Structure formats: structure tokens, C-alpha cells
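Omission of a single protein chain aside, the complex is shown with its protein chains in their original locations.
Chain naming follows the written order as A and B, and within any one chain the residues start at number 1.
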Amino acid sequence: MFSIQTKNLKKHFDGVYAVDDLSIKIETGQITSIIGPNGSGKTTLINTLSGLLEIDGGLVVIEESEKLSKITPHEIPSFGITRTFQNIHLFEQMTILDNILVVLTDRQVFRAIFETHQTFHLKIAEEVLTRVGLWEKRGQLAVNLSYGQRKLLEIARALAMDAKIYLLDEPFAGLFPEMVKIISGIIKELKQESKTVILIEHDMGLIRELSDYVFVLDSGKLLAEGKPSEVLAKREVIEAYLGE
Amino acid sequence: MNIIPQIVANSLIAGSIYALIALGFNLVYGATRFVNMVPGALAAIGGYTVFFLFNRLGLNIYFSVIAGVVVAGFFGYLSDRLVFRKLRSHKASNLVSFVASLGIFTMLQALISILFTSQFQSVLSVTENPKTYQILGATFTWVQGLIFITSIAAFVSLALILKKTSFGKAVRAVSDDEEVSKIIGINTNRLISWIFFIGSCLIGLSGIFIGFDIGINPTMGLFIILEGATASIIGGIGNVYGGFLGAFLLGFVENFGILKIPGEWKPAIAFGLLILFLIFKPEGIMNKKK
Partner (left out) sequence: MSKTVKIVIWLVVIVIVIAIGASLSKKGSNPDTGTGPIKIGFIGPLTGDTAGIGENVRAAVEVARDEINAAGGVNKRQVEVIFEDGQCDPKAAANAGNKLVSVDKVVAIIGGLCSSETLAVAPIAEQAKVPLISDASTNPKITDAGDYIFRFVPSDLFQGKFDAEYIMNTMKKSKVGILYCLSDWCTGIKDVFKQNFASSGTVVDEEGYQQDARDLRSQITKIKAAKPDVIYFLGYSEASIVGLKQLQELGVKTPIFGGDAWDDVKIAEGAGKAANGAMFSVTASSKYPQSFIDAMTVKKADKELNNYSGRGYDILKVLADIIGRVGVDSTKIKDELYKVKDYQGIGDTYTLDAKGDLATANYSVKKFQDSKIVLVQ
């Protein structure tokens, strides 16, 4: 089954197509990497899939049942989708713990005014933060964390969403090897839990190590697709990267 | 006779009113990040609703006050629903939103002038001598005492809600980063509408209190915005605790300031303080430098 499928998806900015007639299928329960030179449309694709940018043409199909030509960002959790950001977006003035707790709240406003966090919310937060190793630091403000800790917090937030589909935009960028290990471990665990992970990544080693499938984008179009070893050996792919 | 206790009392009363304004103002600013002029008109709307129901129609005062608060909150909600939400979705700049708010403010004020004339009106009856109390050498009326207690209560409630409840966390999240809030499933538009409603209720209440204490006229909104914005900026704009602090600081500086300076300079003191802060500590007392 396909978690996400795009059919002739288009997104343009002032006439320039950042995503140009893209049709791809992402298999459930696999780790799929989206790669390509800078400006090939990877982040735009993620932004469109998560509703932060409007779809200008084509469709997005979620789990082969929801056919969408318009995605509202605050509805994506109901489709089981969550994402992280290339530039890391956290709630800076809130503590690590609060960054997680806010995910677990009641979305109905009236109930939320009277709801304070119950123990089971804290349990979930503890689980998730322990998984990324931030539980001891839970009282610190997000703005005071180191770069690596911030990336881990974003992953933790995504985990707290308990989503089915994870869109991760360059989760390893700028990290020390120890951190890389932690995160790639988490991604593998997600696969074992039958979650779907979509990765934007540049590091060829990680791509080979983690991905089950790879899509290569260039100038908004699909250049190549397939298993990592095949795709990365293709001449067009190499040229696209070298020519950037 | 020592006039210090009286000046302290005057400061606390002024600070209480400014605090209500700042609370409402900061709540909305935190979520929307632009200087909004509409609260000025909302305070007048609150005051005039009570005037209309209580003075003109003779309805029960408690009912009138609650109605005034709700009406002000409702108009605030409308302004978001009809205007500011659309501007947000078109990613309008802060300047555009400010200008739009100025337009709405002017329109509402003009509406009030047409309906009620631009005359200054007293809200409470003058045939009764107001009950006054004396504490430590300071005299104040029961209305002023009520204002003080209410603003403390409002602040405490708001602080508790923001800190302890899910709703409060969601509000802080939206103020912090609207995009991420959406991603984690918060319907930010709906939440912001609620924030507008609650903030506007607080500001409507401040207008009602001013009406009780002094009186109302259609242009009272400008004064309210200036004092409220000054209190918020001094305390740290967008910061609920800061606004509260800034409000009382403003009240004290204004009232103690005129001990030495002639009384007509009172408004200038507020502005002087504002300018000082803008130059030396623009992020305010409670906010950290970005």
C-alpha cells in the first residue's frame, strides 16, 4: 500500500515551477529518501505535503483513500502525518517538556481551558524524551539548547505525535557522529514499528545505509527512482549533483 | 499630612486599569505580532454598552457589566474573523495590519460618536455620595477598590491558565511559532479568534471601569491605547507578566512623578518613560534580548 502518492503535483512561485508535474508513490512501512541538488524542490515538496504551501495543480493521495487538492496544515495530524524542519522550528520560549506536552493537548478549546496535564501525558513525554536522551534536561528552555539537542527535540516532538507518516527534512545536517547514531537508530526503530519515513538527505552513506527506496529530483521533476545502490550509480544522477 | 499613602493609592488604582489594558493587549499581540489599534475602540464599546444598558435603559448593573464585557469581546472577535484572519492568510505585513486596525478603530469611534454624541458622560449615579474607605491615610472609593481587586484576579487567572492548562500551552505555542503550531494540529485561526475574544473582554472591562471611575467619551480609546501600549512595551511586549508589571510601574511613575513636576506634565511622563525604554531596553523588563 502506498502511504503517500502524488499525481501530477505542481507548485510554482511567480511562474517558476519548484515542483513540476511530479508523480511518485511512497510505500508504507519503508524508509524512502528524497534526494537531489540544491533547489531541486525537495523542501518545497515537503512543505506542500504538510500544507504549508498551496497546491497549484495535481493531487496528493494519502493511504490510497484521501484524495486531496488542498491540504490545511493543522489537519495533517489527522491524516497521521508529521514533519520536522530543515531550520529547526521549536517553541523557543517554552521548556523542553512543554514543547512535548503542547503536542499532547486537547484540541477542543473549551475542554482545553480546564485541562491540565494528567499523569499519562507526562508518561508519554517521559518515554519520548528518554528515547532521545533529553528527559533530564526537560526544564530547560528550548532557546538555550545546543544545536544537536535542538534537532533531537524536534525528533522527539515528531515521535510524540505518534504519527504514521514522518516527513523529516535533513534530520542529520550538522550533527556529530554520536547524534547521527542516535537519530538513525530511531529511524530504524520507526521502520520496525511499521511507520513510514520520508527523508530528505544529502549524505550518500546514510542514504545507502537507511533507505529502502530513493527518489531523485532535479528542477522540480523526477530524475530517477529505485533502490539506493541502483539509483546512486546512474550517470544522470551523478551529473546532476556534479553540475550543481 | 503625609501625602505618600494617597499617592500610593492613586498609583495602584491607575496601575490596575492600565494592567487590564496591558493584559488584553499583550495577549493579542503575542499571537498576532502587530500593533493593534482596535482595542482602543473596544474599551469605549465596553463603557458605552454599560452606559446604554444601565443609564439609559435602567437595567441591572451586574447584567450591564457582563453584557458590556461580552459585547466588547464580540467586536474584538469580529475584527479578527472579518479582517485580520484574511490579512494573515495573505501574509500581509505588520504595517498593513496596523493600518487596517487604525481604520477599524476610527470607524468604531465615529460610530459611537454618532450614536451617543461626543459629549463626556458619567456612568455612575451622582446623587449618592460614593462610599469611601480609608487605609493608612489614603482615601479611595469602593469602585476603585473593586478595580484593583479585579485586575489582580484577572492577572492571576490568566497567569494560571497560561501556565497550567492545555489551552494556555497552545496559546503560548501560537505566540511562539504559528507554523509549528499548525503542524502539531492546532487550529491556529480558531485559537487566535479565542485569544481576540478573551483579550477584548479584558479591554472592554477596563473601559467599563474607567467609565465608573471617571466617565466615558468616544475618544477615550486613544488614551487607552497609549497607556496600554506604554505599559506593555515597558514590561516586555507580548509578555503577560511584563505587561502587568509595566502597568503598575507606569502608574507609580506617573503619580509620584508629579510630586515634583507640575501636574499638566503627567502625560509627558508616560511618554518620557516609553522613550527611555525604547532607547535603552527596548525588549522591556521581562523579555530577553533576542
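Definition applied: a contact is a pair of C-beta atoms (placed from the backbone, for glycine too) under 8 Å apart; a residue touches a chain by one contact, two chains touch by 3 or more.
Bear in mind that the values here come from a model prediction, so they are computed numbers and not experimental data.
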| item | value |
| --- | --- |
| Chain not shown, its touching partners among those shown | B |
| Selected from B:60, B:93, B:119 or B:157 as touching the chain missing from the view | B:119 |
| Residues from chain B at the interface with the omitted partner, ascending | 1, 3, 6-7, 10, 14, 117-120, 122, 125-130, 132, 139-141, 214-215, 217, 254-255, 258-259, 262-264, 266-267 |
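The rule is short, and it goes like this: only the chains that are shown with their structure count from here on.
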| item | value |
| --- | --- |
| Chain A and chain B: spacing of chain centres that average the CA atoms, whole Å | 41 |
| Of all residues in chain A, those that touch chain B in their complex | 50-52, 73-78, 82-83, 85, 89-94, 98, 101-103, 105-107, 109, 112-117, 157, 161 |
| Touching residues on chain B, where the partner in the complex is chain A | 161, 164-167, 169-170, 172-173, 176-177, 179-188, 190-191, 194 |
